[in-house]
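Partial view: only certain chains, each at its native spot in the assembly.
Letters A and B name the chains as they come in the text, with residue numbers starting at 1 for each one.
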Amino acid sequence: MDTTIFEHHESSIRGYCRNFPTVFASASNARQTAEDGTSYIDFFSGAGVLNFGHNNPRMKEAMIEFLQSDGVAHSLDTYTTTKRDFIQRFHEVVLAPRGMDHRLQFMGPTGSNAVEAALKLARLSTGRREIVAFSHGFHGMTLGSLAATANHAFRQWAGVPLTDVVRLPFETAPGGRTAIAEYAASLRDTSSGNTPPAAFLVEPVQAEGGVNVASREWLHEVQDLAREVGALFIIDDIQAGIGRTGSYFSFDDMDLDPDIITLAKGLGGFGTPIAMNLNKPAVDDNWSPGAHTGTFRGQGLSFIAGTVALGYFTDEAFLAGVRDKGQVMRERLERIAADHPDRDWEVRGRGMMQALDTGDGAFAKQVQAEAFDRGLLIGPCGTGGQVIKLIPPLTIGEDDLAEGLDLFEQAIRAAQAVT
Amino acid sequence: MDTTIFEHHESSIRGYCRNFPTVFASASNARQTAEDGTSYIDFFSGAGVLNFGHNNPRMKEAMIEFLQSDGVAHSLDTYTTTKRDFIQRFHEVVLAPRGMDHRLQFMGPTGSNAVEAALKLARLSTGRREIVAFSHGFHGMTLGSLAATANHAFRQWAGVPLTDVVRLPFETAPGGRTAIAEYAASLRDTSSGNTPPAAFLVEPVQAEGGVNVASREWLHEVQDLAREVGALFIIDDIQAGIGRTGSYFSFDDMDLDPDIITLAKGLGGFGTPIAMNLNKPAVDDNWSPGAHTGTFRGQGLSFIAGTVALGYFTDEAFLAGVRDKGQVMRERLERIAADHPDRDWEVRGRGMMQALDTGDGAFAKQVQAEAFDRGLLIGPCGTGGQVIKLIPPLTIGEDDLAEGLDLFEQAIRAAQAVT
């Protein structure tokens, strides 16, 4: 396979291609096929985008029809019939059943842009500057969202101070269980040096941060403090939302009431870009028209495929399947961890985002390489890449899931042999 | 037409829909058709994205074929055959003929993200913080790019100080012709309070800023100073590039040698998102793999349509047509201005970005509304929206262009009647 074009002409910043050194030619549901015919089972899903598989046939059909009928592919924030259908369907499937009256805001179609918009709105609504974000959080790469991202591997390239963010440990980090109470105490003490923030920004499940799962109790503690001090409570559900954990939002059934929810990745369904925030009306009212613009806000193909995607959430069998498959993944990982008691491995996750924390970045990298060699795509995450995250398409077949888990186990064994 | 769905459920930030109060159902080349059957001539092109028209048939065909063949729609920065074709074609059509060896960097698919990446790379390459940006410049909405954007209408919502940018007047603003020399003098004086910046970031034609056209001499002055003080010279060609001015880059034939060129908007051809920077190899070498990531970096549909778009630039007749149509637009605008000598209107632009500076935002807004009522989509820009920018698709037919210009002239007359 010829990769010289990339080596000669693409930026040296390119990354994943170094982990997956092949040239992909096609893809279908949980399978990617390289130019040389090799088939790979995809436990990575484009970093959590392809919840409904590659080239989901229902979406493909709708998109082709859209193209053939000259639908409005690019519309900024003008009204289109396609966008109206998406909004209507989103309301029917997601908001109305939950009694939510949040408004949908579209922006530049990246998760980073969704976070930037949310932080602007929080600062605008409160007249305050500081955002509370958590250790191991990942929120994007542009300066506003990068300031909220915790990982030094990303922060170090900013080139300017990353400011206006107060950092607290996530629930599962050292001090995480007491941090909210201590921070609350400091906000009640005018000599603490802390003043009330504009918002708390939190992922219920930290995906890039190492698949760290927050408890219902802790998230309520965060939300309660936000309410107490007049700050917004913002949930970043960009990677963990859209069905990944077995329900639409990762925090369904937790009885939370976020002021803003940021969504992107799986929202468009097919892998075409889209980002959207859900803003409570009283918060949303602080926006003036055009206050946060963006060229690619109105993406017809994403609305079309995203509308199809919403259909999955009216299918209880689909969601039950996600939970079942998640359970299969979980049990396999727990067995793997149990088989290596000396390694002190930890299994974490919810639904179909399950992970093995190996505590050893070099080992995890070797597992990833061995998996690739065997035809399985996986990605490390967490500090130093020590956590192996498994996020197959929610639509993966049981056979592919089983085969992928077998390959994973083989890769673990192979990596142990060489490290 | 039913817009209640939008009014009930979409964020109050929505903007363009207030100027174009209808629901679009389909679009083809320079025409958009509303749900009620009204046809509009599009002189706005999705804010400069749709250089090759709505639903460009060549692109549509290629995209459908791509979908049907299960091409890799979403690939992060892994290698795909589709991406390879795009890179190869870009090299053949754009870089090689110009003797350029810049490397292609893909990122989150918004122009704002392209600018954020460019500023990071400039700061990383030089170890300096400050970026010189210009009055009336528009570079995006995320905190890093927004700091470089000049317009208070956008800056006022940041919620935090926008820092690390030194502001100079653009060539056409008061003091603009002497500012570079004076700033240069200040950099030579260690008591000036200024120190050398990381980069100069400039649009050869400021589109959002009011269609302000920089001269070759002034751009060379900027580039020369950048070289002298060890700063990067960055051209933001996001709106003016990709053929808009009659050649691929807006600065072709100016003998400039930018270190980084930011591209987005028209690059994907069809209106699907993509953003890309061109980095000189010596600059690009400062990147580490994964230093600036992004979920939607690898967009198969945008690569496919973008590859088709590149074909236009091997067709000299197409580019000649752009220049001819630009001349038609220019002459009409000049005649309109000449017909109203008391109004002191100014015509500015290059190629098929032509504008009438009316000096009066309320009047321009009225012209836009009258145009919409007559079936023409146009957008104001510049300070207070006083400049009416005409940017039809480059592929617009001569009849639609002529009809659109007639409608524009009628709208001007109607607006004069009521203001």
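Just so it is clear, contacts are C-beta pairs under 8 Å (C-beta built on N, C-alpha and C of every residue); 3 or more make two chains touch, one makes a residue touch a chain.
In this text the structure is predicted, and so the values were computed from the model without any measurement.
Here 2 copies sit in place, and the number of copies making up the whole complex of this structure is 4.
The definition used in the following text is that only the chains that are shown with their structure count from here on.
Between chain A and chain B, the centres computed from C-alpha atoms are 30 Å apart. Residues of chain A touching chain B in their complex: 2-3, 5-6, 9-18, 20, 22-28, 32, 35, 46-50, 54-55, 60, 63-64, 67-81, 83-84, 87-88, 90-91, 95, 103-113, 116, 119-120, 122-124, 129, 141-145, 147, 153-154, 157-160, 163-164, 198, 264-265, 270-273, 277, 279, 284-285, 287-296, 299-301.
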